[in-house]
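Step one of this worksheet: look at the structure below.
One chain of protein is taken out of this complex; the other chains stay put.
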Amino acid sequence: MGANTLTPVIRIQREDFDLAAEIAAISAGRRDIGAVVSFTGLCRDEGATLAALELEHYPGMAEAEIARVAAQAAARWPLMGLLAIHRYGLVKPGDQIVLVIATSAHRRAAFEAADFMMDYLKTRAPFWKREHLADGTVGGWVEAKQEDDDAAARWT
Amino acid sequence: MGANTLTPVIRIQREDFDLAAEIAAISAGRRDIGAVVSFTGLCRDEGATLAALELEHYPGMAEAEIARVAAQAAARWPLMGLLAIHRYGLVKPGDQIVLVIATSAHRRAAFEAADFMMDYLKTRAPFWKREHLADGTVGGWVEAKQEDDDAAARWT
Amino acid sequence: MTQALATSAPAAQARSVRLVYFAWVRERVGMADEQVELPEGIETVLDLVRWLKTRDEGYAAAFENETLVRAAINQTHVKPGASIAGAREIAFFPPMTGG
Partner (left out) sequence: MTQALATSAPAAQARSVRLVYFAWVRERVGMADEQVELPEGIETVLDLVRWLKTRDEGYAAAFENETLVRAAINQTHVKPGASIAGAREIAFFPPMTGG
């Protein structure tokens, strides 16, 4: 199965996800995969100052935009599987926020595709984080970072 | 906990490994990790021509060399956790061969460290693969690839 | 997201479009979405932003920095100079911070 027939799995959900189950599903019945790269993004406690992150998203566009990014990755690398899950709602320190899995015959394609997906997810997927602080107050909206734009620009 | 106190987990074993359990162990009790990157290398069936791979290794040096590579990664990136497991013995198509996990506050360090670990594992860890073919014969030793040397040279 | 797009309406005809706002743009505007009738002469996203800023202080605060706020037409990212012809839904939001 080459890039032409790859159907990326995209899910935007409030619920947590299970990395092992997702890898098992994306690899089921195949013996041609040589490399599986996963990225899991977690909520950090920011030196115990953070109680939770509130993730707002643009329903519909979030799925559509991640699907567009995934289609670019599938066109660029010889992938066998590609998955992206992004949560919304309230997440606490230690909780999972985002998962990307890329599988390929060889490691370079899997590493680069997962890395690319995350850079583009960060800068193009319509999600916004707001901080809920440990002192009980609601902090500000997290500001976008120049380094994320710079990271995404590596692929152009 | 910064790079200075990082103790990489290195295991050379005949047994299979469990990605989810290893991530749980490396992350246990921490709320400062923002990024977990995993690489799993699998045995491919090479178009159904391969029955198994036999993995020979140099006991003692395998652990020592991977530990040296891990120490380089820990010195180069601000990692929170670093793990490498490499199996030896007979593995069948679909079986897991190698696992690398890197955790950090931010994704770039985790991606780069895992990528670096795999490039150096491929070219420096004393393991050799021999093919057992589907027709019952024992094939040749797998030849090292120039592209693996080129990949490792990216980091110098 | 692309089905049933209206073709570009004649400039002289009033156009109805759904506007949606997210994160601090939503908070400053004071609502999550609204249906507006666009006056004549609003051809691009930037035209629309400048017209919205004249409506009240909330919009003015949201679009204080005209190029900071991002826009999407029919759920696809666009630049400020993009034409709004055919737009059913136009979204405004801060730079993304997901992932």
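In order of appearance the chains are A, B and C, and numbering begins at 1 in each one.
The criterion applied here is as follows: contacts are C-beta pairs under 8 Å (C-beta built on N, C-alpha and C of every residue); 3 or more make two chains touch, one makes a residue touch a chain.
Since this is a predicted model, take the numbers as computed values, not measurements.
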{"item": "Which displayed chains the unshown chain touches", "value": "B"}
{"item": "Hidden-chain contact residue, picked from the options B:R11, B:R76, B:H106 or B:R130", "value": "B:R130"}
{"item": "Residue of B:I10, B:A70, B:L83 or B:M118 in touch with the missing chain, whole complex considered", "value": "B:M118"}
{"item": "Subunit B residues that touch the omitted chain in the full complex", "value": "41, 55-58, 60-61, 64-65, 86, 97-98, 118, 121-130, 141-144, 148"}
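Just so it is clear, only the chains that are shown with their structure count from here on.
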{"item": "Least hop count linking subunit B to subunit C through chains in contact", "value": "2"}
{"item": "Euclidean distance of C-alpha centroids - subunit B vs subunit C, Å", "value": "49"}
{"item": "Between subunit A and subunit B, centroid-to-centroid distance (C-alpha), Å", "value": "23"}
{"item": "Contacts with two or more other chains, residues of subunit B listed in rising order", "value": "107"}
{"item": "Subunit C: positions in contact with at least two other chains", "value": "99"}
